[in-house]
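Left out: one protein chain. Kept in place: all the others.
Then we have subunit A:
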Amino acid sequence: MNKKRFFATVAALGVVTIGLSACGNGGGSDSSSSSSSAKITAVGSTALQPLVEKAASNYQSQNKGVNISVQGGGSGTGLSQVQEGSVQIGNSDIFASQQSGIKASKLVDHKVAVVGMTPVVNKDVGVKNVSMDQLKQIFTGKITNWKQLGGKNEKITVVNRAKGSGTRATFEAAVLNGETAVKSQEQDSSGTVQKIVSTTPGVISYLAFSYVNDSLQALSIDNVKPTDANVETNDWKIWSYEHMYTKGQPNKATKEFLDYIVAKKQQKGLVKKMGYISIHDMKVSKDANNNVTDNKN
């Protein structure tokens, strides 16, 4: 008897829950202004993830019927998932054509922000400026001591990003000129790199601007400082777009969300606040082959 009553209660509760949630959904879509209960999933780049997450939660509070879920997983994951059609948006730090195994012609590129990256070193090395050529020689293993750059007599330890990561692809395209990086430590998370560089003597690595803080020394290259203004004019060469790819043209709900991120208001506010650079401020553009052209034609 007791058992029966228990199951009956569970079943009743289940029915009530389903009923309530159905009502909740119905109410939600009624009050929504534009698209009715659309579901958007964005997967990929961990560098872009914080921005999309914040934008999504702001967007959802204004458009009740839209349900956006944002996940990380890396640029490769984002691109392959959107290519397979299992998600609506694939976030990536790199152009789809740069990723092997992706048919870029099937995907539509939506550039939502720009990210600048800078080499960072441990504070104790005593070097604040390097030339682009010296930087290349450090990462290809030809310069191995900070003494050679006028710093402390200390071995250089290179911490690279994981092979195939968007940050690494951007950095190598700008710095290495097609040469192979020295075999070294690899880390896949910006947070870990930040921690390692700040605590380990003699270490050099590279990070997005938003991860640089007082515990690290950002290097200038050829006396150009890593600032947003220098990225906008391409005086600072190490930067990339943050892409949100869709398979073919996006559907209505997805398009509205993408338009929301690209809109002036978000670009001036949220994008800047989160440490990215607005695409509207860029005075140059870059294509997948790293050719830079002036925007004012």
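Operating definition for what follows: contacts are C-beta pairs under 8 Å (C-beta built on N, C-alpha and C of every residue); 3 or more make two chains touch, one makes a residue touch a chain; residues count from 1.
Note that contacts and distances are computed from a predicted model.
Chemist: According to its UniProt entry, is the unseen chain "Phosphate transport system permease protein", "Putative RDD family membrane protein YckC", "CRISPR-associated endonuclease Cas1" or "Urease accessory protein UreF"?
Modeler: Looking only at the record, the undisplayed chain corresponds to "Phosphate transport system permease protein".
Chemist: Determine which one of A:S131, A:T192 or A:T293 touches the chain that has been left out.
Modeler: Of the listed residues, the one touching the omitted chain is A:T192.
Chemist: Could you tell which one of A:V127, A:L149, A:V203 or A:I221 touches the chain left off the display?
Modeler: Answering carefully, the residue with contact to the hidden chain is A:V203.
Chemist: Kindly state which of the options A:G76, A:G116, A:G151 or A:P250 is in contact with the chain not pictured.
Modeler: A:G76
Chemist: Per the definition of touch given earlier, which of A:S184, A:S210 or A:S285 contacts the omitted chain?
Modeler: A:S184
Chemist: Of the residues in subunit A, which ones touch the absent chain?
Modeler: 72-77, 79-80, 83, 99-102, 157, 162-165, 180, 183-188, 192, 195-196, 199-200, 203
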